[in-house]
Every structure is written in C-alpha cells, then in structure tokens.
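Below is a structure I'd like to ask you about.
Every protein chain of the complex appears in place save one, which is left out.
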Amino acid sequence: MSITNPATGKAFRWLVMLLLSAIGGWLAYVMLVLSRSPAGLGDQVAAQLNTTGVGNPVTAVLLNFRGYDTLLEMAVLLIALLGVWSLGGLADYQDTAPGPTLDTLSRVLAPMLIMVAAYLLWVGADAPGGAFQAGSVLGAAGVLLQLAGWRLGDCFSGMLLRVVLISGLGLFILVGAGLLLIGGAFLQYPPALAGGLILLIETAATLTIGATLAALFLGNRPGLGPKKADPEKTEPDHGNQHP
Amino acid sequence: MSQPFLYALVGVGLFVLGLYALIIHAHLLRKILAINVMGSGVFLMLVALAGRHPDAPPDPVPHAMVITGIVVAVSATALALILMLKVYAVTGQTALDDEKPN
Partner (left out) sequence: MLHWAFDGLLGTGLLWLAWRALTTPDLFKAIVLFFSFGLLMALAWVRLNAPDVALAEAAIGAGLTGALLLAALARLDTSNQPANPVTGDGESDLVDH
C-alpha cells in the first residue's frame, strides 16, 4: 500500500511500534492504578446540586461549577471560526441542483431538527441534553440545509449573523460581569436566579454553537468569498431563501 | 477487571493506534483522522475512569469535560481541514514536504 509516507523506512516503523507499545503499556498501567483510586468529585457535585438551579449534574458542572470551561470553550469556537474565515477564499460547493428527494427531505427534516434542538435545550436542565447537544443538532440542521443548496439571504448574513455568532460568548461574559457588579464572584450565580440565568446562557450558547458549526462547514465568510454572487451561510433559525 | 476498565483499555488502544497512524501517514487528511481517533481514545479513558465505582453514579465532571472536548475537537478539525485545503491550493500537495523547510 502506498498510503504511508514512502520515506518511512521499515526499521523506523519498527522503532515507532516499539515505542508506542511502551506508551500503550504505560497508559494501561496508569488506567489500572487510577481505576483503584477513591471517588472523584461525584459526591461533592451531588451534595451541591440543589444550589445550582438545574437537576442534571452534567449541566450543573458545565454551566455552573465549571462555567469558566464553557465560557472559554465558546471562545475557542469563535476563534476557530475566525481562523477559518480569515483563511477563506475557498470555492463554494458546486451548486448542483439537489434532487427532489434531498430537497423534500431537507424541508421536512430541518424544522424537526430545530424542534429536537429546542427540546434538548429545555430538557437539559433535568435530563440528558443541554446547550452542546442542542447546538450540535442545530448545526446538523444547518449542514443539511446547505447540502440541499440553501444559503443564507443577504439581509441575514451581515450584522445579524455576527450577533448570533457572538451572542453565546457575549451573554456569558455579560452575565458574569453583571454578577460582579451586584457583588458576587464572576459566574457565581445566586441560587435563586441560577436556573433562569443558566437557561438564558444556554439558549444563546445553543444558537451560537449551531450557527458556528454550520458556518465552519461552509468555510467561507458570508458575502466575502471569491464568488461574490453567492449569499452564503445558512442559519436555520431565520427564513432562508432558495437560490 | 471491570466493565469501565475494559473501555479504558479500548481507549488506550485507540490512542496508540491514532498516534501510530499520525506518525506513519503523510497525507494530511489521514493525519486529521488519526488525531480524531486519538481524541476519542482520550475521551473514552476519561469517561471510563468517571464510572470506576460500580455502585456510585458516575462522576459528572469528566462527562462535562468530554462534552466540551467533543465540541472543541470538531471546531479544531474544521480549522485543520481548511488549513489542509489551503496547503493543497498553494503547493498542490496533500502532504507537507520534509526536505524544504521554508
């Protein structure tokens, strides 16, 4: 097979295998040791769960205990999109007209996916689900629409799109700063308000994650790609216009 | 030997497999695939360790970290793919040249 680097010699390959089996054995040993260590943070999370405003421990960790992680994660998404946009200038996918099956399917599936995303977002407070899952379902809807040939209209691909893309990170920081102003610590919600604040942040995060993933799939900055004629980027929450 | 430990071992295997493919393959798309497999291995190890106590409910902190990690991995993959397409557009090759570092 010529799929590997032809410059890689056989001796080198054996050396790599030897080193990697050493790494693998060492990792397996670490797993064995760690799997016997005492309990992690599960009990502490369970003990504090009633102050978080949500009933799902994973959502509580993501949005409350480790809010910083999620905040920075939104920043990573935004930076990745900025990187893709600044590298832009790729040709758009070829606009072969989608067949009737894909066209109909996208019209039926996209609203359902948006509904599933809303359900996941809402149910995430007390059951498996949440902003990330909902956002990725929304992103999948965006990808499906783009594959079927839909592109975001000009009136949506300007300021409105950018506001959606930044709202997750922006609202997160605004809430954190607001809590600082009323005398709390950054992202340390008062228990009475926690549920509402988390839902607010999660809603914005869902929209941002969905829009960012869909934009990452397209790869071009809307309206500024090499082909000026294409209004680009689908974002499933607003009315799309067929090209 | 418990069920989570079995999955931790599978995670180790995936990590090593991905690392091997990352070193051996020259094609950038294959390197990106390999990094994704390595990431899956790390996630599997984390979640398996989270459920290491069969009686207690699993630790939610690694679960949250893995969910964050999955989303970060997909955005990094998207960026890496665009970089690969740019390399291809400029050099006409899908692999980086070792000989001429410039």
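Per-chain residue numbering starts at 1, and chain names A and B are given in the order in which the chains are listed.
Basically, a contact is a pair of C-beta atoms (placed from the backbone, for glycine too) under 8 Å apart; a residue touches a chain by one contact, two chains touch by 3 or more.
No experiment lies behind these values; they were computed from the predicted model shown.
> If you put the missing chain back into the full complex, which of the shown chains would it touch?
Across the whole assembly, the hidden chain touches A, B.
> For the chain left off this view, which of A:128, A:158, A:178 or A:196 is in contact with it?
Final answer for the missing-chain contact: A:128.
> At which residues does subunit B meet the chain that is not included here?
Touching the missing chain: residues 3-4, 6-7, 9-10, 13-14, 17-18, 20-21, 25, 27, 29-30, 32-34, 36-37, 40, 43-44, 47-48, 50-51, 57-58, 63-64, 66-67, 70-71, 73-74, 77-78, 81-82, 84-86, 88-90, 92, 94.
> Quickly run down the residues of subunit A that touch the omitted chain.
With respect to the unshown chain, the touching residues of subunit A are 1-3, 56, 58-59, 89-95, 120, 128-130, 132-133, 136-137, 139-140, 143, 147, 213, 216-217, 219, 226-227.
By our rule, only the chains that are shown with their structure count from here on.
> Can you check the complex and tell me which residues of subunit B touch subunit A?
2, 4-5, 8-9, 11-13, 15-16, 19-20, 23-27, 30, 45, 48-50, 52-53, 56-65, 67-68, 70-72, 74-76, 78-79, 82-83, 85-86, 89, 95, 98
> Which bits of subunit A are touching subunit B when the two form their complex?
Residues of subunit A touching subunit B: 3-8, 13, 16-17, 20-21, 23-24, 27-28, 31-32, 34-37, 39-43, 45-46, 57-58, 60-62, 65-66, 69-70, 73, 76-77, 80-81, 83-84, 87, 90, 130, 132-133, 135-136, 209, 212-213, 216-217, 219.
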